[in-house]
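Notes follow the structure.
The complex is shown incomplete by one protein chain, all other protein chains being positioned as in the whole.
The letters A, B and C name the chains in turn, as written, and every chain counts its residues from 1.
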Amino acid sequence: MALRNMVQALNLALRQEMAKDERVVVFGEDVARQGGVFRVTEGLLDQFGGRRVFDTPVSEAGIIGISTGLALAGMRPVCEIQFSGFMFNALHQLGLMAARYRCRSRGLFSVPMVVRAPWGGGVRALELHNESEEAVYAQMPGLKVVIPSRPRRARALLLASIRDPDPVVFLEPKRVYRSLREEVPDDEEVFPIGEAEIIRHGRHLTLITYGALLQECLQAVEQAERDFQVSIEVIDLLTIVPLDTRTIVESVQKTGRCVVVHEAPRSCGIASEIIARINEQCLLYLHAPVARVTGYDIPYPFFAREHAYLPNVPRILDAIRRTLEF
Amino acid sequence: MALRNMVQALNLALRQEMAKDERVVVFGEDVARQGGVFRVTEGLLDQFGGRRVFDTPVSEAGIIGISTGLALAGMRPVCEIQFSGFMFNALHQLGLMAARYRCRSRGLFSVPMVVRAPWGGGVRALELHNESEEAVYAQMPGLKVVIPSRPRRARALLLASIRDPDPVVFLEPKRVYRSLREEVPDDEEVFPIGEAEIIRHGRHLTLITYGALLQECLQAVEQAERDFQVSIEVIDLLTIVPLDTRTIVESVQKTGRCVVVHEAPRSCGIASEIIARINEQCLLYLHAPVARVTGYDIPYPFFAREHAYLPNVPRILDAIRRTLEF
Amino acid sequence: MPRQQLAQFHVDYLQILDENGRVDTTLEPPLPEATLWQVHRCMTLARMLDRRMHILQQQGRLGTFPSCYGQEAAGLGCVLALRQDDWLVPCYRENSALLYRGLPLHNLLLFWMGLEEGAYWPRELRVLSIPILIGSQTLHAVGLALASQIRGANEVTMVFFGDGATSEGDFHEACNLAGVYQAPVVFVCVNNQYAISVPRSQQSRSETLAQKAIAYGFPGLVVDGNDVLACYVAAQEAVERARLGRGPTLLECLTYRLGPHTTADDPRRYRSEQERQQWEARDPLKRWRIYLEQRGLWSEQQQAELERELQAEIELAVHQAEQIAAHADPLEMFDFVYAELSPDLLAQRREAAEFLAHSETLSASSVRR
Partner (left out) sequence: MPRQQLAQFHVDYLQILDENGRVDTTLEPPLPEATLWQVHRCMTLARMLDRRMHILQQQGRLGTFPSCYGQEAAGLGCVLALRQDDWLVPCYRENSALLYRGLPLHNLLLFWMGLEEGAYWPRELRVLSIPILIGSQTLHAVGLALASQIRGANEVTMVFFGDGATSEGDFHEACNLAGVYQAPVVFVCVNNQYAISVPRSQQSRSETLAQKAIAYGFPGLVVDGNDVLACYVAAQEAVERARLGRGPTLLECLTYRLGPHTTADDPRRYRSEQERQQWEARDPLKRWRIYLEQRGLWSEQQQAELERELQAEIELAVHQAEQIAAHADPLEMFDFVYAELSPDLLAQRREAAEFLAHSETLSASSVRR
């Protein structure tokens, strides 16, 4: 095993799967010669050549649309949207077409593709380079949505996504790309789509999150456990659609208290859906309202103000405290 | 006062406001010569001429984009997307640009525009002509979203939307267009954006809905009140973004039981958000989980199966019963 | 140094069989007689089907659907140039071409009866689903073509769309990407002069739609879209070019929708009867019949026989479709969303099943109004 950051882990997954399955092709804006603006696709052009790794014009609907066509023809396209917010230029192709081909043709056609995109904020990037639009996909049935939080799972989930028979939106927390290293085995490892992971067990409160904020959550949890003398269960969702309701429900039925943390705007976000499911399946177990620590219902601000927008350790800690004290 | 259906009521609002404010312009696919595929804009071309009422090419991003430009220049554009699902072709223009101009320029620019679109299912229409994408807008701060359910409010809310200083997505339940008449005053009437309406008062359960399903809800409520000897409060949201949390919370704190009904897919829908807010503000008042009666998490089916997809009286009734009996 | 001319372009027009059925023999392609007859059969079938579907629609046995009346030649002429392993990406008025390709009639009927079953057709046809989102299919076509290119397969993709579709961003991105990659794809714009109520002149200021190809660095050609021979010859050339790796072509087939946009439309709101009549005089079927007659391949009697045969075929298909509709299980709307349903979707399916148990059957409540 070697220590790898998330960029390296993703690159490994792509390289290994491309070597194994020649149906896999990689394309997007600046992914070939440049190796991607974050270098996730670095070296693929040299190794696999211009037929299987190619740059596209600035054309997001085009990328998703041709990716759909490639998948319909039996290829395994892995395309990149340079920043996930630019997916809004292509949501008609993604949500109305790619997501529905199987359904509208009763399985005659299917779209086994992966759309990768750097996602989320916290890196002092330009406007529109910080979006967290995952909840939008939840309203577009037919898609799966995966958001790894650390290198090892990122690699294993990307493999699962490429092999999945349906379209997967694979969102990569850019804040984690190079900020964190982990043992990532050289040998192939797959982690199933649709399974959340319990990162640490606990009895008094369930903390649910995904993406870059897992780090903030773990910090807050350590402090909370010390300060409040409790044990907290931390769930890393990993797959956002479909949600692993069972893991959530079992944990909350055990702890009776829950905090959900994400960067995306609050209203109709993933936290809302988790709360709705908890309401349906654990109401009588709840000792306190489920708390949300999320982005606010405003556009992601220009970067000088992003620290005030993003959930951070004090906010998470406060939500934990309020939920414990309720 | 005259009896008017929703098409007539909307037409009245447009005619009166165009006569009053010459900044108002109306455009979209087939809205001028044809008067709109549902005839909402009928007669406007004759009355106001081709400068203020014009057809566009098949170009949704274009419609939203030029509408934004018109609004930036101080006009009051009211554009139409022929069916609301086609807004997906333009979400980048709507959610990333129109919705954010005010915020990203600290109020130097603003986008006072209205995007009208026939919305929802139940009329045996083609694929993609039945979408309920309102929850997607909730994840795009800077927009307001209005969905009237009956003619009188439709007219009064459209007036408020045109006069609103910010972009408003105005979704028209096409199932109601001609199926229902109501007294609509000739004289101007405005209903404020952001206020829900209590359609009938009750003590034992709060039923929250919007759009065409209000009719099904009222039917179900009448039957439920008879069958179960209860009184049910019915809230018609009217504005979806921003939600009138206060009216919801006050009602649920009174009744302790709640059912939310909408056509859109369940996950991360408006019902989820309502439940999240009830969880935050009324948890201790709840006698039962809040029930959701919604579309399923699948693409809206071709029309032969839509009856199985759409919430209907039996489903609403059952949710009421379960919530009362919990 | 004064202004300098950098580049020159032009757009041509091709017609072989003119409005009166006169053929330009220097351009006439050597199509086998069986094909000529098959063309006649498919155009006739498409037109008869259209009429039958209107009646079914009025009876509430079919939903809103777009008529192909007047446009039977364009798609069919172009598709004659394809091989069986080529991909065909239709729009929603390509009935004659789809039938030529072998699409079972009842599939078409089921589709417009509002059943996904109508979109499940034989895989070996290599025909993509009928698109509803205007312009979207052009990108899928480029993707299919790229797949052939990447694999080194020798297949060509042909995609159909209307004059209105050329205004969508998707069309633009498709053409641009196809140009950049020199993808083996043929773009066929069936310019029927209207996008619902909006006339071609207000769809774009360009003199022709074919010249839009200049923006992407590949050839464009205007074709008489009511002339099967011209469509075939133009498509043949474009398919050949694509197959040889020389990139895409844009064909603009000039035709006219003689009927309403869909059964929900009233064309009198936006166009004159006189205009319609002018185009009716250019009816592709009339023209084709004269051509066959001149070649001794057509007689009144043969026509009568053909129509009887096709009528029976249509009735059989209507019967088949209604049988399938009657037994369609509404719950199956869940079954093809993903290859495998998540536990939560399975639960939703059970929830739906519970309510359907009480409600009326599918055929009674929904397929008939």
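Following the convention adopted for this analysis, a residue touches a chain if its C-beta (ideal position, glycine included) is under 8 Å from a C-beta of that chain, and two chains touch if they have at least 3 such contacts.
Given the structure is predicted, the values throughout are model-derived calculations rather than measurements.
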item: Touching partners, among the displayed chains, of the absent chain; value: A, B, C
item: Which of A:G49, A:G74, A:P185 or A:P314 contacts the chain that the document leaves out; value: A:P314
item: Given C:D12, C:D266 or C:E309, the one touching the chain that is not displayed; value: C:D12
item: Residue touching the undisplayed chain, where the options are C:Y100, C:Y216 or C:F336; value: C:Y216
item: Contacting the left-out chain in the complete assembly, out of B:I162, B:L243, B:I274 or B:A291; value: B:L243
item: Touch criterion as defined above, residue of C:S67, C:Q137 or C:Q203 at the omitted chain; value: C:Q203
item: Residues belonging to subunit B that touch the chain removed from view; value: 25, 51-52, 54, 56-57, 59, 61-62, 64-75, 77, 92-93, 96-97, 101-110, 141-142, 144, 165-166, 194, 242-243, 245-246
item: Contact footprint on subunit C, counting only the chain that is left out; value: 1-16, 18, 24, 26-27, 166-173, 176, 179-180, 182, 202-208, 211-212, 214-218, 222, 247
item: In subunit A, positions touching the absent partner; value: 29-30, 33-35, 37, 55-62, 86, 89, 124-129, 266, 296-299, 301-309, 312, 314-315, 318
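We adopt the following convention: only the chains that are shown with their structure count from here on.
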item: Chain centre separation (subunit A, subunit B; CA means) in Å; value: 31
item: Distance between the centres, which are taken as Cα means, of subunit C and subunit A, whole angstrom; value: 39
item: Junction residues of subunit A, two or more chains touched; value: 92, 96, 103-104, 141-142, 243
item: Residues of subunit C touching at least two other chains; value: 116, 133, 169-170, 332-333, 337, 344-345
